[in-house]
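The structure appears right after this line, and notes come after that.
In this view, the complex is presented without one of its protein chains, the others remaining in place.
Then we have chain A:
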Amino acid sequence: MALRTPLPPSGPDTGGPGGPVGPGDRTPRPGKDDRLGRTGRPRGLARLRRLPLTVSWAPGEAQERRPPRALVAALAITGLSLMTLDYLGGDSSPVEPARTVVGEVVGPLETVADAVVRPVAAVPAWFRTQSSLRDQLATAEAENAELENRLATDPLDRARLAEYDGLLTAAAAQQVDLVPARVVAYGAAQTFTRTVTIDAGTSSGVQPDMTVIAPAGLVGRVVGVTRTTATVLLVVDADSTVGARVGSSNEVGFLSGGGSLSEPSRLDLDLVDTTVVPAEGDVVATWGSGNAGPYVAGVPIGTVTELFSTPRDTTKRAVIKPFVDFSRLDTVGVVVPPDTESDRALIGPDGIRR
């Protein structure tokens, strides 16, 4: 945008913009130096110095340019009068009709302009949404996966919570301290032993010959420990013998595992006193001797389901159905002395303590 016909500087010898100005006027003005551009206009700082901010009246233009005082006064008075009328008139001011007329014209135009502008103005937001859709989708998918996972594990968590509740109840009932543990492995049937591995070892305070109980009753005893795991011999194992007491008669005997690998598991009870006949449905609990022996005293084992005796034997035998479902062992507790140091929370008679 170069000035095609530069106007001569204002001065007494110029005829103003109305004067004959032609292409021949391109000749540079006298006295100009190399800072003046091709079109005769100053460049760079020189141009800035010549900012024409001052009011300069070309004599020839005076009549055309200067607004007559009468015009300015008339317009000002009109404006002030309008304001005054509008101010005094309030809602019924004489300006209202004009306002209405202008509104009738401009209002629809504004509506149209808005209808045109709104979609255009919404374009950036649309693009912004597009660019963030991926993030939103990723976030939503992650959230969905997490929720699905939570939904799927919800029954498991409930079951575990119920087991821990049961452990709490058992600990309170037995007045013992328990190290909670989960059964992580079952011994293979080919070994002909009924053992499980639990995920608590010496670091949790588990030592050999400790009693392992489930919420329902006796599970077995610890036969081997590592730092983080322990092997538990279940009471249903053929090698397991537990001193037991029949609940109704306080009669003592020895429980031996049936060793049967088939369900339901069973225990055989040999009573010491052959004259005592336990009744069906009697509860059998551990005999034990305080916390010293392999089995703490008073842990329920099962109920008497069958009684039989053979003439050859000198004792009566009873078949005991254990309370614990050994095929579904999950959370168990290892009975530990009260002052055991453990890396996990202990379940005591008074609740969970660390």
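By definition in this document, a contact is a pair of C-beta atoms (placed from the backbone, for glycine too) under 8 Å apart; a residue touches a chain by one contact, two chains touch by 3 or more; residues count from 1.
Methods note: contacts and distances are computed from a predicted model.
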Legend entry - Chain not present in the shown complex, as UniProt names it (candidates "CRISPR-associated endonuclease Cas1", "Monosaccharide ABC transporter membrane protein (CUT2 family)", "Rod shape-determining protein MreD" or "PD-(D/E)XK nuclease superfamily protein"): "Rod shape-determining protein MreD"
Inset, instruction - Quick one: say which of A:L75, A:L156, A:V272 or A:A345 touches the chain that got left out. - result: A:L75
Inset, instruction - Provide the residue numbers of chain A that touch the chain removed from this figure. - result: 1-10, 17-18, 21, 41, 47-48, 51-56, 58, 61, 64-68, 71-72, 75-76, 78-83, 85-87, 93, 95, 98-99, 101-103, 106-107, 109-111, 113-114, 117-118, 121
